[in-house]
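A single protein chain has been omitted; all remaining protein chains appear in their positions.
Chain IDs A, B and C follow the sequence of writing; residue 1 opens each chain.
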Amino acid sequence: MTDAAAYRNPQEPCFDIAHLAHVEVLTDKFEESLDFFTRVYGLTETARDDSSAYLRAFDDYEFATLKLTRSTTTGVGHIAYRTSSAAALERRVAAIEAAGFAGEWVEGDLSHGRAYRFKSPDDHDFEIYWETNPYQAPDDQRPALKNLAQRYHGRGCCPRRLDHLNLLVRSVENFRDFIVACLGSRVTEQILLDSGQLAGCWFTVNNKTYDIAVTVDHKQASNRFHHITYATDQREDILRAADIFLENGVHIETGPHKHAVQGTFFLYVWEPAGNRVELANAGARLILRPDWQPVTWTESERKKGQAWGLKTIESFHTHGTPEVE
Amino acid sequence: MTDAAAYRNPQEPCFDIAHLAHVEVLTDKFEESLDFFTRVYGLTETARDDSSAYLRAFDDYEFATLKLTRSTTTGVGHIAYRTSSAAALERRVAAIEAAGFAGEWVEGDLSHGRAYRFKSPDDHDFEIYWETNPYQAPDDQRPALKNLAQRYHGRGCCPRRLDHLNLLVRSVENFRDFIVACLGSRVTEQILLDSGQLAGCWFTVNNKTYDIAVTVDHKQASNRFHHITYATDQREDILRAADIFLENGVHIETGPHKHAVQGTFFLYVWEPAGNRVELANAGARLILRPDWQPVTWTESERKKGQAWGLKTIESFHTHGTPEVE
Amino acid sequence: MTDAAAYRNPQEPCFDIAHLAHVEVLTDKFEESLDFFTRVYGLTETARDDSSAYLRAFDDYEFATLKLTRSTTTGVGHIAYRTSSAAALERRVAAIEAAGFAGEWVEGDLSHGRAYRFKSPDDHDFEIYWETNPYQAPDDQRPALKNLAQRYHGRGCCPRRLDHLNLLVRSVENFRDFIVACLGSRVTEQILLDSGQLAGCWFTVNNKTYDIAVTVDHKQASNRFHHITYATDQREDILRAADIFLENGVHIETGPHKHAVQGTFFLYVWEPAGNRVELANAGARLILRPDWQPVTWTESERKKGQAWGLKTIESFHTHGTPEVE
Partner (left out) sequence: MTDAAAYRNPQEPCFDIAHLAHVEVLTDKFEESLDFFTRVYGLTETARDDSSAYLRAFDDYEFATLKLTRSTTTGVGHIAYRTSSAAALERRVAAIEAAGFAGEWVEGDLSHGRAYRFKSPDDHDFEIYWETNPYQAPDDQRPALKNLAQRYHGRGCCPRRLDHLNLLVRSVENFRDFIVACLGSRVTEQILLDSGQLAGCWFTVNNKTYDIAVTVDHKQASNRFHHITYATDQREDILRAADIFLENGVHIETGPHKHAVQGTFFLYVWEPAGNRVELANAGARLILRPDWQPVTWTESERKKGQAWGLKTIESFHTHGTPEVE
């Protein structure tokens, strides 16, 4: 394991992985969760099979970016990234296997072709794929402007696209080494405790400021989920969403406010089954610099709270799904 | 030349070029232009040499993204992109030379190291480089949040970062073939006339929806400039900027409104020397899809005007810098 | 008739009229208009009788602020203001009769008690009333915050409250003298032509910048309607509304942009029957000054177009409802 303080991104960026593609979220209150995600949060259901509903934001090009799966528990099912090409998929599989995280090929589901599935050190299921089944808007969802994937329907919070997810892990360093090796992700920001250990880390495979973040699971359980996030076009969409959540009896955990880390304007709520869901806006912030090196926040810096001084809410450190004792 | 209607982006994206890095703009009213860009538009001057002022937006990581150069004319000096690595620079130089656009190595200026400079079919000067001189905020510009390049100073329109530029060209097809060959850019959107010729084309080298656009120069002159654009975090920043421009006697050409092409929220003004300058906001829109294919707008579709019906202003088709008879 | 240029508001403001209360709009496409106003524009239907649907914005305290009436034509039915008290109603009736605009008492409709109805010089029907039937939110419309009249439903454009209306008149001076005499309105802004005649005038009875405006009817017809307007909380709500209108095939006439007169941020569309409908945002602008005197815009000042230079669209001068030859 590399010393956290000394960690440097490699000078040659890896471009094999194009973007975070979809996240499977488990719910033990399927109907309520589906109502939340479609009517209140503003995603569109594109298909349903025995176990899952396939959901998407209006400008996701993929068929589904959220696979909502009926379950006896909550949390995350699997996390999928799409590669930059067919060849890149092969390269990544080789890299994953070389790094000791070998998994297996699976068939894919309604939204994409065969995928290579493998496990993180905390038993989170990841998959990568190339062949996909892009969304084809039916007539009643055809946009007025042809450069949108689907019409701007304006229902609920109506975010534009999948943004990122956050996982709870036992060791941030272990997860970092895993995702850097497997996906070629780069570290954009990190929180370094006085103990020398990382409390959190933010990663990206492209110009987004992050597509996955991990924070330490204080319960030290495996395969736990912190939140999933969609991006809105404007911060005002998030202020408006707060009223929508309020009127629909959704538990608002914290926000709207601005994170110190990454500068993201955020709002966190819990969907009916208890999974944490965020809306976020990064403004025009992108990581364009190819030799970007991690921004490291110290423990004392993080004690200042969020960007404008809001104290980080306690449940942010304690609540994950599924709940554990 | 490829048939415009049939043009397809290659399936394997090229990642050698990281991002648009800076643009040199010429002015024959140096003091007035500098006052506009710093006090009104809200850039920061980081250095000055005999001929030029080096300017940057508050979250540009580079030393300068706009080099404002004292001149007897107006328009664009040169356009620079930074590569993804030192090796990528070598690969690109080889590709440029193989494509018949060979140029020469130049020394660089205050903001970066040696660069390879070459000409477009319309005599626009392009350069690519790897070695750079990132901005180091002096004490009075140090941000409260360490993940910003410079403090949010709030002066003038205060955009976040360089976004894109637009050039006038004699043949959009020729320019496209040039930039695809030289930079590995991808076409994200294009306007195809009934005649079978392109009227405009938008390109990107990364996840931004575009970093350069070209439109046909109705004067069929060479080396002409349409506009340079910085990105704001929110659309509200642009509405506010409109009042700032109004109060400062800046000529507002058109906007604020939303482009149909690319969906960008825009505002165009002319700086004192006549160069067109834009503020733009793309919301959360990104091109994440690795196999993105061009969105083609027909002549009749473009006749509908901008996204919400605003007719494209006549001067948008006639005014470029330098002015020609 | 007072000389327009010399017109002064009386030093002692009149407070008998509390606010614009509701507008009756006629439609010859009742179902389509109702669908527009409820699903797209975002009003709520509170009742229906044989001829009309009663509609309201989410924070209107009244039962209805828009009475949409099935008709063989389009335009305005009647315009209602609520008085400040029962005694104020009596005072106003006396003033109206003294000024030569005597009308008659009518019974009121579902939304309020008896009203005094009288005609403007252009045959527009006005009414004033005191006794009202405030909105009582049913269980499914009860707001989460008890200081709202109805829950923030977030459907369609979802404006907060009725703002103002605009009528076409043959003589602005005549209308001004009428409304000043009858309602005690004050002139906040006006457009004075070089000919010495008024082209438009904006009036208020309270701290709003205007609740009614009139402009010259170039057709010199009677009882014509220019538009009705609801207020949004933020300008961003109007930018969002533009996308909603676009996706729903609503004709966007002009905007979003900012008026020079009154500084209102605006968006104009035509509902299915052709009546012009606006969304507007005045920011924090109010007329608090008790001795406010009219701001007079000259013909040459108005030729500069709207605040940020947008030329006033031609149809704004020609389209009114009902259409006349």
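Here is the rule we use: a residue touches a chain if its C-beta (ideal position, glycine included) is under 8 Å from a C-beta of that chain, and two chains touch if they have at least 3 such contacts.
Here the structure is a predicted model, which means the values were calculated and not measured.
Though it is not drawn, the left-out chain touches A, B, C in the full complex.
From the options C:Glu173, C:Asp233 or C:Glu247, the residue with contact to the chain not on display is C:Asp233. Of the listed residues B:Glu62, B:Asp109, B:Glu173 or B:Glu236, the one in contact with the hidden chain in the full complex is B:Glu236.
Annotation for subunit C: contacts to the undisplayed chain at residues 11-13, 15, 18-19, 59, 61, 82-87, 134, 145-148, 159-161, 163, 189, 206-208, 231-236, 260-263, 281-286, 288-290, 292, 295, 297, 301, 307. If you put the missing chain back, the residues of subunit A touching it would be 235-236, 239, 242-243, 245-246, 252-258, 265, 307-310. Residue-level contact of subunit B with the missing chain is found at 143-145, 151-154, 156, 234, 236-237, 240, 243-244, 246-247, 249.
By definition in this document, only the chains that are shown with their structure count from here on.
The set of chains in contact with subunit A as well as subunit B comprises C. Centroids built from CA atoms put subunit B at 31 Å from subunit A. In this assembly, the C-alpha centroid of subunit A lies 47 Å from the C-alpha centroid of subunit C.
Here the CA centre of subunit B is 44 Å from the CA centre of subunit C. Shown for subunit C are the residues that touch two or more other chains, namely 236, 243, 246.
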